[in-house]
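Missing here: one protein chain of the complex. Every other protein chain is in place.
Per-chain numbering from 1; labels A, B and C assigned in written order.
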């Protein structure tokens, strides 16, 4: 049973325009659909870390995947950026547009629980090592009670990491995966992952090569044309589809028109 | 008609222990009462401003009262501290204690509206001047719908400034006044303003001189023994009493025992 | 050492003369000696006065 919920995930990444996303999502809300906005904060985290003199380190996984090393200082900056900068800006923008929105992090009322990865493997200077001070982890449970309460009251939930860890400390979790897990748990009709590209490209160097549809391979997401930040979006898409979300789109978040077209289903790549 | 809501305001100021406040408020919640926690972030704002190299300036009002000058840079730091640091820490602490809490700022769903004071008078270097870049203001409206929705769902609201201004931008409002206005609008049974002192003192230099009761003068709060941060607490107390809150306490927030005693009504100063 | 000169400016309320010394800063409040209006120095060169805005009472956190 579906009740018309659309989960929209916006970056995070530089290039995705928050005001454009808010305007399009607000229009969706005004049209009687029930959007939920999930956001990251990667660009703001980088900017704030620079101002605070916190060095953000990267870890290269054994498979070559690059990720932020969320040590204690990076976690603090990440929470500041997510909850103290990006979320208030989005919620205020919705307020300006007359759409009542409410900001949530995974810490609120058990919304997102995670198991911290107390040991991760990484390659540092060409050597594989065990990293023990990382505060990122895997989502273990999503409780849709609070966002559903807000939706039923006509409010637009604006959701982000961190999640609450088993020890009660915040845990960094990937926002694309949060969006997918939330879409599953809310039995959303659609998941729209916005990015700084028009969708999945057949040729990563040609934005005109956007695919209308992309069929996930039976295992993994391996495709030479798909790399970088798209990989986790495809993993999140698979998770949403396997969890019963009927429609998953990866689409352009860089302009209001692009987001409106994505929400109308006339642009972006439909994942199957 | 009262439904047993207690609004507790904690600092803000250095010396008030957030973990102690959370433990006592969580016990209140477990005992079936319905607490709402309002918080400030002055100590964290000062610390974060130092790390970001933002100079926080003070303004001296024409009457000698000293206040922060909330210019654009200070507003940014304030929102970071309130929403990105103090609130996540409090909500995570409640999560650790098994009490489902949800963080709100005044930006959420029209909770707090304010009119920015576009011109304030201040004394700078002995000269009275008009300051036009201040982003603080006066609360104009409190909408209790969202905190009431959370309370009715068994959640503990954790509320702070900023408010939403008429132009859709955040406005700094005083957290003691937020607590008072929220207590009125929720028809709370009690307002407890926690501070780094045992209550209103007969002799400001002697903590043993705490008054059990303090009767507000018919106008103003003028009393030679009452100064500094206590003045705004007394103004907020008056506002709550005039708005129909039956019980207003100013009490010690520096230890778990002190907060528990305040919530039990066996410590602090009862304002009338 | 500041060079303290004095200029005379017309009061926007009563058209009387208000003496402003050169150490006065932008946005400073001065009082008209004739009509007692509170005036704000809204420009320094040329020296310009306007009726001072009302006080907004509230301060933030």
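Everything below uses one rule, namely that a residue touches a chain if its C-beta (ideal position, glycine included) is under 8 Å from a C-beta of that chain, and two chains touch if they have at least 3 such contacts.
Everything numeric here is computed off the predicted structure, so don't read it as measured data.
K.L.:
So which of the visible chains would the left-out chain be touching?
P.N.:
It touches the following shown chains in the full complex: A.
K.L.:
Which one touches the absent chain: A:48, A:83, A:142 or A:175?
P.N.:
Looking across A:48, A:83, A:142 or A:175, the contact with the absent chain belongs to A:175.
K.L.:
Which one, A:117, A:145, A:209 or A:261, makes contact with the chain that was left out?
P.N.:
Considering all chains, including the one not shown, the answer is A:117.
K.L.:
Using the document's definition of touch, tell me which of A:84, A:103, A:137 or A:253 contacts the absent chain.
P.N.:
Hidden-chain contact among the options goes to A:137.
K.L.:
Please pick, from A:4, A:61, A:98 or A:217, the residue that touches the omitted chain in the full complex.
P.N.:
A:61
K.L.:
Going by the contact rule already stated, which one of A:30, A:129, A:153 or A:264 would touch the omitted chain in the full complex?
P.N.:
In the full complex, the listed residue that touches the missing chain is A:129.
K.L.:
Over the whole complex, note the residues of subunit A touching the chain we left out.
P.N.:
Counting over the whole complex, subunit A touches the hidden chain at residues 12, 40-42, 45, 59, 61-62, 65, 67-68, 70, 78, 82, 117-121, 124, 127-132, 135-139, 161, 171-175, 177.
The rule is simple: only the chains that are shown with their structure count from here on.
K.L.:
Between subunit B and subunit C, what's the gap in Å when you average each chain's C-alpha atoms?
P.N.:
About 36 Å separates the centre of subunit B from that of subunit C.
K.L.:
Got the subunit A residues that touch at least 2 other chains?
P.N.:
none
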